[in-house]
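Please find one structure pasted underneath; my questions will follow.
Entry: chain A
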Amino acid sequence: MKEIRIHGRGGQGSVTAAELLAVAAFEDGKFSQAFPAFGVERRGAPVTAFVRLSDKPIRLRSQIYEPDYVIVQDATLVDVVDVASGAKPGGFILINTEKSPESFNLNTKATVRTLDATKVAMDIIGKPIVNTTLIGAFAGVTGEIKPESIQNAVRERFPGKVGEKNAEAIKAAYDMMEAKR
Partner candidate 1 sequence: MKNKMTVVEGSYAVAHSVKVCKPNVISAYPITPQTHIVEDLSQFVADGEIDCEYMNVESEFSAISALIGASAVGARTYSSTTSQGLALMHEALFNASGMRLPIVMTVVNRALSAPINIWNDQQDSISQRDTGWIQLYAEDVQESADMTPQIFKLAEDKDVLLPAMSCMDGFILSHVYEPVILLEQDLTDEFLPQFEPEFILDPANPMSFGAFADPTTYTEFRYRQEEAMGVALKKIETLANEFNDIYGRYYGGLVDGYMLDDAEIVVMAMGSVIGTVKDTIDMLRKDGVSVGLLKVRSFRPFPVDAVRKALKNAKIIITLDKNISVGKNEGALCTEVKACLHNTKMRIPVIGFMLGHGGRDIPMGTIVNIVDKAKAAMKTDSFIESGFADLREDL
Partner candidate 2 sequence: MKTGTSLLAPGHRGCAGCCDALAGRFLLDALGKDCIVVSPTGCLEVFTTPYPESSWGVPWIHSLFENAAAVASGVEAALKALGRKNNTKVVSIGGDGATLDIGLQAISGAFERGHDLTYVCVDNEAYMNTGVQRSSATPLYANTTTSPSGRESRGNPLHKKNMPAIMAAHGSPYVATASVSYAPDLMKKIKRAAEIEGPTYVHIHAPCCTGWGFDSSKTIEVGRLAVETAMWPMYEMENGEVTKVRKIKDRKPVEEYLKVQKRFKHLFTKDGAREEVKKIQELADWNAKHFGLE
Partner candidate 3 sequence: MTLVIKTAVKPGSTIVNKTGAWRSFKPIFDNELCSKCGICAMYCPEGVVYKLESGYYEPDYDFCKGCGICANECPKKAIKMVLEEK
């Protein structure tokens, strides 16, 4: 089983990202589970969402404390939240930033990877909505999910032009990260 933790701010679509990952992974033939760290947070507050992927049906219902992968939607969160908490050695922490991984002095044995997802999203989608771009990048970094599956999940969730543009951003981010895998 692989466990993923997503950090974001209210309104950034962290819960949607988790849900899309679960849908895409299931399409890939895995069992999946996605749930938010339920809160009463309003727009702007730090939020967390969780995803589990497994070859077998998933029964475990606790929150995730030792994630294999961490996705950080907004680099400013690094100062506020311990995004590296419990991250497993050999895993990845993927941060949306124009900075390099080395510029983050995270106390972790996991590998830090960065991508300027905001730029990718602005270039392709035309809006600074990074959640879909980041899960594309996640697939590129980890190889856990086929990019086509994520694209399909996004197209189904956002039919029409919006879905197509997001799908394009997913592929772009995937390619950028996959090339460096």
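Quick notes on this structure:
Definition applied: contacts are C-beta pairs under 8 Å (C-beta built on N, C-alpha and C of every residue); 3 or more make two chains touch, one makes a residue touch a chain; residues count from 1.
Picked so that all candidates are chains of the complex that A comes from, given by their letters.
Remember, predicted model here, so these are calculated numbers, not experimental data.
This complex places one of the candidates 1, 2 or 3 in contact with chain A: number 1.
Those residues of chain A lying in contact with candidate 1 across their complex are 18-19, 22-23, 26, 31-36, 38, 40, 57-63, 65.
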